[in-house]
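Have a look at the structure below before the remarks.
Every protein chain except one is present and positioned as in the full complex.
So, chain A:
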Amino acid sequence: MASAPSKLYADDVSLLVVLLDTNPFFWSTSSLPFSKFLSHVLAFLNSILVLNQLNEVVVIGTGYASCKYLYNSSSYSNHGLEDGRMPALCTRLLKNLEEFVIGDEQSIKEDPRGGTMSSLLSGSLSMALCHIQKVFRSGSLHPQPRILCLQGSPDGPEQYVAIMNAIFSAQRSMVPIDSCYIGSHNSAFLQQASYITGGVYLKPQQMDGLFQYLSTVFATDLHSRTFLQLPKSVGVDFRASCFCHKKTIDMGYVCSVCLSIFCKHHKKCSTCGSVFGETPVELDSVSKQKRKTPE
């Protein structure tokens, strides 16, 4: 297991990787317009960069059909205000964002398909983790990385395995995944991601005050978090989605060979090809047998 390298950087310097949900299907139905959401987020990102001059911000766009790096504060030398007008962050980010959203919509038109409304969270999470590994490799002096998911679209069950893999990798390298979910229902994926990696999951009640939620909960560095009363989890949805219909279930059957989950009894495992003979058993028969033996 690869452990995170020792962190010798000042503990209040952060690298914030923001995963921005740009899914047009969600934003066309959302009560909060995308432009308003963006103005909250831009103000928040600027405040992160102002909090400490060594802080770094990376923004990755999570679209419906693609993901892309939109902004990296360390790759441009930040001059702050240009001619007293918009800061560099806004212009660069907005320009890349616009290109990205147009390209994303293009690919939707090429391949129109109803049904799924989810965005590609697994892709942007994987990209964020690769970027963070690069920061770890850069030497013993590096900012403390964390990931913030600004997500609104519902979960895509077909991404379950990929997202779980990313979560465990983040847990191994001790990178917390924070999530701010602005959709209507809670996101089980993000709840699990934040719970397993020790991040904060928040579902803001009032969208008008999004900036306040962001700046009070997600702006502080990891060290200072220990002194804060951050929102506690209101329960985590640990239900699994079955492999056969991608339904979320709370009780089901598990293949003893490969641990695939099914919502009803099958004759053959679709993942590993094992043929199940008998009626399903419950695992507790083991312990019943065990109890009979004298100890």
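As a working rule, contacts are C-beta pairs under 8 Å (C-beta built on N, C-alpha and C of every residue); 3 or more make two chains touch, one makes a residue touch a chain; residues count from 1.
Following the convention adopted for this analysis, contacts and distances are computed from a predicted model.
**Student:** Going by UniProt, what is the name of the one chain that was not included in the view, given "General transcription factor IIH subunit", "Cyclin domain-containing protein", "Cornichon" or "Protein EIN6 ENHANCER"?
**Tutor:** "General transcription factor IIH subunit"
**Student:** In the complete assembly, which of A:Val18, A:Val41 or A:Ala65 touches the absent chain?
**Tutor:** For the chain that is not drawn, the touching residue is A:Ala65.
**Student:** In the complete complex, which positions of chain A touch the hidden chain?
**Tutor:** 1-2, 64-69, 72, 107, 111, 115-116, 120, 122-124, 126-127, 129-131, 133-134, 137, 158-162, 164-169, 172-173, 192, 195-196, 232-241, 243, 249-262, 265-266, 269-278, 280-287, 289-290, 293, 295
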